[in-house]
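Missing here is one protein chain; the remaining ones are kept as they sit in the complex.
Residue numbering begins at 1 within each chain, and the chains themselves are lettered A, B and C in the order written.
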């Protein structure tokens, strides 16, 4: 029987997940809730769902699972409510910007025995997933060093920056999760350098826009992360994993793969300029994985602990960048 | 108002088009017809459509357009019937394997004033469309020479080969259309070499499996086509256009773009191994273009004449390959 | 003992070969002859050689081999003289523009039992040689189809065009040799299309600047050649060989392999813009192969017959382009 869904939050990412649910043969979008009635209505109508309040969805007997796409500061509360209500939960990252709040929330989820999956969508990108598969297949031997390049086409609005928890918790957190996903061991130490090179206003808002991070695991495996809030050539998303037998890398993606040659040389078009077009398939695949986990009774992954550990790495990186010390990661292991 | 569709033929390609129609906001799949009632039912149910006979669809007042995905030898008859019935028609290529039958069919369509679009899906591949756009934008100056490489992962069953009209009419016809699409002038002469290098049974069936073709236009522009029924590395589909100011090329597509390096070198995965995964987006885009043409009142393209001219090139190529002469194309210009 | 060389012709290509001889540990440049005494002197001095007349070189006992880099119309005569004089001969292509003259010349060489190697330098390009090695190693199975793209950065002066024997004998001849080198069978039929698309003056001089050719062997293997006297992006030299088990290709070469990304996309620099920088290594390698053949007593390759057969293909292509017929190659097999 199809998994019946309630969607909380009909904004940009809510629409993406609504479509993923609606077009999945094993799922059904039953209800949509949003603070804006119009947004909820428009989205509900597009997929033959009803508009309901969060309270109604919480109590609904015809809803098995929720997708939480509301603002970050509501995530932990909603997770706790729906865990207690016996719903399976898919929540956009992050659970919360405060690691203590996350820990408390996860304790509640555990006590309730609820299913919680966290939206680290990049694990489901077909190219990155293929990198992980190559590692699992033993193609490159034992993983030794990971390099992650992640640059945004441009900085978000300063208002967003202010509420974001800072670049490490907002942007690098995806790369911390990817590093954990690829290293196969928990990073235990973190060194980070951070600067404002793109936009002074970001510095004035107390944040950085250009950061470099090294993570090391207990056995000495290393991951390097390079982040910038600027990339004139598009959304730069590359990973490379070096192992004892070889290397595997996922290259950048562009909307069209043509090449034009002329007197100035050979030119290929810029990369995707938006995370939603770059990760279209990843978003669809992560919802499909959530549904498949529910159908099979297997554990949904990445789960709350993955959310916690990525956040702990972000906190450690921030401490490292500000103190000039390599920081030991709390909660690791 | 949404364009209301009847679908004729619920086979492999029928399913692709049904999905394209159903997921298009400006279209509605009303009815499905198929010789196999089960096939029709399954497909109709999947998209909330009804099962109807071809006769019923022909007479239906709630159907504006049909998509013809039935066997090739029914195409011309169905086009004529539905043209007379006042429906807009999207028909899979080819209209017919006999150029005379095609001409008669097109005369009927013209007399009826019907809209007919022919399914040369590759024009709608985002990469090939971007090549054409680069030409239209003047990026490479005047087009001079086109190179089309088109190799199938493997030969189709001999039974298919026997009914196919031969490699020029079945496989190269796509490349003839692509050459016309890119040259911007009608080819007027054709030279073709053809051989059986892949499978002797193909030769025994009276066909070839490996062909090379040169087309020239009246002003001397040239297109080269290389076809093989075998490509161990996947579905090899490349185009390159050389002009007075430069060159534009569309490279091959693969399901995942990773690279693995080891002692044997650097390896990327094989290409798509099936035309339907390779041209997924193209199929969706061509139906969208058909719907958009109907909505805007503009001419649908490629049309019946495009179908005719590609077939005329195929006939000329076959004559060239068997006579050892460069053949002047009938119907051109 | 080192092979002692006389060099005939101290022009552009003469300088290249002089350097190759001088820097080869198994060879010694003894003498240089040139109609211009200054050119001969300058080149001789640079490598510690003497200036001598052609007559003196012919009679010299301290010279084992000659490199003929004089104008094309002197090649056949010089080959005959030095064959009779008992010298080993490396001659720049072509032996002559007239196939009858070539046949007569080769008969003289054969009678004299002389060693004659013809300068089809591209066989010695490391990348193209690696393609051939992959074929020889069985990596792609049986060769089926060859595609050769060969475009010059720009057309030579009209005066050169007039003396060149036409594009097929001057430019495509390299590709005919490459096709023979890669097909592993003699082409027996040729179809060619030719046009003037680059420069009307080339047409007024009785030549073409844009040609497409198909060659077929007795078993049906095919080679496609695409030539243009114009390529704004540099010297475009690619080969691709398709076989029963796979494909091998050699890509273009550029002086520096960097990539610049910006808002317009990703740009790599143009290709080499000159055949001498593109084929620097090939020129050095072919002289080394000639010396090695002499040292080992093995047959030098490519030899006079290779020169003859490439010219025969050029003649056939010209006939095909002008008559509109597929032409059977004389002298093949």
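We adopt the following convention: a contact is a pair of C-beta atoms (placed from the backbone, for glycine too) under 8 Å apart; a residue touches a chain by one contact, two chains touch by 3 or more.
Please read these numbers as outputs of a predicted model, since none were measured by experiment.
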Next on the checklist: Could you tell me which displayed chains border the chain that was left out of the figure?
Outcome noted: A, B, C
Item to check | Residue in contact with the excluded chain [from A:113, A:206, A:220 or A:297] | outcome: A:220
Checklist outcome for this item: Among the options C:161, C:211 or C:247, the absent chain makes contact with C:247
Item to check | Touch with the omitted chain, as defined above, among B:157, B:206 or B:265 | outcome: B:265
Checklist entry - Among C:131, C:145, C:197 or C:225, which residue is in contact with the omitted chain in the full complex? => result C:131
Checklist outcome for this item: Contacts from subunit A to the absent chain lie at residues 142, 144-145, 147, 149, 151, 189, 191-198, 210-214, 216, 219-222, 224, 226, 228, 230-233, 236, 242, 244-247, 320, 324-326
Item to check | Residues in subunit B touching the chain absent from view | outcome: 232-233, 261-270
Item to check | Missing-chain contacts mapped onto subunit C | outcome: 23, 126-127, 129-131, 134, 139-140, 245-251, 253, 255-263, 269
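Everything below uses one rule, namely that only the chains that are shown with their structure count from here on.
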Next on the checklist: Suppose you list every residue number at the subunit A-subunit B interface; are over half of them used by both chains (same) or under half (different)?
Outcome noted: same
Checklist outcome for this item: Nearest to the mean of all protein Cα atoms is the Cα centre of chain B
Next on the checklist: Report the inter-centroid distance (CA atoms only) between subunit A and subunit B in whole Å.
Outcome noted: 40
Checklist entry - Whole-Å distance, subunit A centre to subunit C centre, using C-alpha means? => result 57
Checklist outcome for this item: Expected list for subunit A, residues touching two or more other chains, is 261-263, 269
